[in-house]
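Quick one: the structure is below, and I'll ask about it shortly.
A protein chain is absent from this complex, but the other protein chains hold their places.
This part shows chain A:
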Amino acid sequence: MLNTEPNLAAPDDFYEALLAIHQDLTPEQARIVDARLILLLSNHIGDMAVLRQAMERARQGITPAGQDATITIRA
């Protein structure tokens, strides 16, 4: 079960550290850091049910405005 109750002992310290690792980065560089961070944390959590709940909450309320590079085909 995904814990959405307060769980960080020092929330402001955490938030400052999160911003600090993105300091002076281009959006592309920031994306790389975020991707690594998500992978490291996901493995640490390990519980697929929790991860799915977190993924679902993260995606909530966003209507796709882009398009993936695949094509539907009929042969």
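Here, a residue touches a chain if its C-beta (ideal position, glycine included) is under 8 Å from a C-beta of that chain, and two chains touch if they have at least 3 such contacts; residues count from 1.
To be clear about the criterion, contacts and distances are computed from a predicted model.
Engineer: Report the protein name recorded by UniProt for the chain absent from the figure; options are "2-oxoglutarate synthase subunit alpha", "FAD-dependent oxidoreductase", "Cytochrome bo(3) ubiquinol oxidase subunit 3" or "Iron complex transport system substrate-binding protein".
Structural biologist: In UniProt, the chain excluded from the picture bears the name "FAD-dependent oxidoreductase".
Engineer: Which residue among A:Ile21, A:Ala35 or A:Met55 touches the omitted chain?
Structural biologist: Once the missing chain is taken into account, the touching residue is A:Ala35.
Engineer: Touch as defined at the start, partner being the missing chain; which of A:Met1, A:Ala20, A:Met48 or A:Ile71 qualifies?
Structural biologist: Reading the full complex, the residue touching the unseen chain is A:Ile71.
Engineer: Taking the full complex into account, what residues of chain A touch the chain not shown?
Structural biologist: On the side of chain A, residues 31-32, 34-36, 38-40, 43, 66, 68-75 touch the unshown chain.
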